[in-house]
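Contents: one structure, followed by commentary.
This view holds just a subset of the chains, kept in their places.
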């Protein structure tokens, strides 16, 4: 069992995520440079938060062409393991069409950093299996382009196939469609979420519940 | 800004000839106020700079103090006032980038930013505020350094000339410390990071003049920051800092290549020869002087051992950055500029760096404005109304109101070290992964105090930072400061500058706190007005055990509320109360009893260590009532205060050396005992209870006050 | 080889809410200009070399579709000018 935390130029949460996996959970973890395409050693690949390529043009728009990201579809097809995109990672996965919809500028037009409540909408997924259905979890957010949008058809199929994993509870911090905070793909192996579980993975920072998302993924591998 | 005739004479005499155009340009930059500190040097020597924790002091790119287990912090505050006044977004953004690279050049990883901002009160000021906050957010968030704290104040004195002071804190092991020096004849000089373009030419001279009649022509090209390149530069540079062949590194700030390599040579006691054609340019048509004077952002100079350059270049290329050998260390102590093989400028290092004549100035006391008399205004007669309404007005004033609208635009949780972020305590606290201790940081300063009494204002600038640190249970260790003043050739301005420094020095000496870094920003004025003398103090402290952190807010109903420190004799001079209700800051300041400050500091450290405190908060803008309300906001807890029918000075005055603390009833005896042990006066002023504030026979709900406190800023921007 | 100046005009899809456009429209109203249907998009200019206008257009169109605009939320148009 080996995990990869991808490092793009401009990634800022790579070390934070690495710390949770390696130091807190004791998982064999590598920081993997964005040019790497040999992904077979890894059963978990995390695209961390940050500002890959400065978020220029659109968040994730440039990183989605990185060799590593180009290698992901095959990785997913062959069911090699799980891909988790956090914040900027989520944006990259939508730009790469590995996840449906898009993430656009917050309704407020401003960057927003605060702790929000999210509700577990589906706990039958690798990311959430250690949570109760409907459980409310406090997680930090920190993004300027987190407003999830999708066409009516996309939304329909997301609902039909239970791909909506997390919704904002109460306040909708960025104006996301139907309060969507996290989704997965049809195979249930690719996940994207705007909140930062790695930033609430220790009691020092609050409930520490963030770590359970990583534990869920690991327990399902 | 041209050189004075005397300065020009000195150069000719020293060179034994007239300098050519290019050499003149070099001197103009190196001898500019911004780079040479010629007006301030003499006075800055008054500040204490030594102490057992000091690893590197003034003169380096940033100060460094040791915390524990060879863990050190590098920190410095710097201003970007003029660029922000001209182009708030990019001005503030490049300010953040610049101070981050100062920290980086010490070999430290930047772990926190703080920003101290001053704006006017009109529509234009709000535009500046929006732009500046967006710019800081843009750069700081993108490079992944959390902005964990700061302070903001509003006063017409800053209407045109806003202040943007940014502090950066970096973490390093003592063994990783780097110096900004060149050495070893034949070793190579590398320029790394972004390409060199026509950005901000004459920025340093621009920073050395005021904004009066500021014209397109006189204004340098706006510098546009590139946080993406800035982030890659951080990672690549921290990577090469592991190479033993790295001899020294230095960021390129105002002055660019005209100053940075020369400073490195001066520190190393060597000379440097540059080959301009080796410099990667954005526009090949740039002239030698444009290349030398360019202030393009996201660049650093490295001095590396001959033969190792390739190794360095590769790392920067990997990160998508430029890296080129642009020169070498030479034995002759000159700064030699070569272009296509020809030497086009050559000047002695010692003359260029630090050769500027240190200005002697006549000092004339400032004209006192407003009424000199201590003013104790019987409010009722002034029709100011009930005390509750006074409190609401104060909480509504932008300087006191919640800064949430600002700090929620800053990523303050990235790097997962922020134990205490903005908004809930007097200082921010960071953990160091794997350690018990924490790092407490704060920044602030009160220009109005200095306008009334610059000496006392200087004392208070240091003392309030101390209060903020001891309130969270931290031991203050070191200071960085940014002195924002108007035109220093104005005798009154210079007098207030000297008084402020003397005040800061006095307080720092008494409290045994070294100034390890700092920055001076002069010419902060417009055609309309001069800014208040505004010293901004950044301070770093050590929380020995994160388990002993002291909260700011009320914790439990029934806890007892104590006011400790200076209990009597205060006035309302210079207070926010005076500004809000009398549209004036006049009135005298009460002088700080520095002996009491010493005792207060020691007492708070003991109380923290013995875990007697339930909460602590210093009394600052708005006075006692505002401090109590702020303590209530954290958990929505109220308080019953028995202040009798105390006068307004007691409730709203901002006299020094006061903290409001709470203790559980069973801790009351140990509290009194400890305070007596250290000789700190105390007075029990009430009890935590319910969800509203009761004082002087009046009653107001905390929820209502909180709504006012939170709504004020969003509504006004 | 000829050189062309290409302008890529990217705008939010009409069916999509454009909060930035709305904010701008409100601000314009305060400045005394009542505008309707205000939208804010991107204006990208670049120079490319190609044998013909068609070739230049074709090549830019490809990257615009793949990269410069995100079809989920944006649409774009190209304008060519020979230099």
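Every chain is named by a letter (A, B and C) in the order it is written, and numbering of its residues begins at 1.
As a working rule, contacts are C-beta pairs under 8 Å (C-beta built on N, C-alpha and C of every residue); 3 or more make two chains touch, one makes a residue touch a chain.
Only a predicted model underlies this, so the values are computations on that prediction, with no experimental measurement involved.
Novice: For the entire complex in this file, put down the subunit formula using the displayed labels.
Specialist: Written as a formula in the shown labels, the complex is A x1, B x1, C x2.
By definition in this document, only the chains that are shown with their structure count from here on.
Novice: Counting only Cα atoms for the centres, state how far subunit A is from subunit C in Å.
Specialist: That gives a centre separation of 30 Å.
Novice: As a quick test, compute the distance in whole Å between the mean CA positions of subunit B and subunit C.
Specialist: About 42 Å separates the centre of subunit B from that of subunit C.
Novice: At least two partner chains per residue is the criterion; list those residues in subunit B.
Specialist: Answer for subunit B, listing residues that touch two or more other chains: there are none.
Novice: Hey, what residues on subunit A touch two or more of the other chains?
Specialist: Residue numbers touching two or more other chains: none in subunit A.
Novice: Residues of subunit C touching subunit A in their complex?
Specialist: 16, 19-20, 23, 42, 67-68, 70, 72-73
Novice: Spell out the residues on subunit A that touch subunit C in their complex, using ranges where they run on.
Specialist: Result: residues 57-58, 61, 65, 94-95, 101-102, 104-105, 107, 109, 149-151, 175 of subunit A touch subunit C.
Novice: Report the residues of subunit B in contact with subunit A in the complex, numbered from low to high.
Specialist: Those in contact with subunit A are residues 134, 137, 141-144, 226-229, 231-232, 319-320, 407-416, 418-419, 431, 433, 546.
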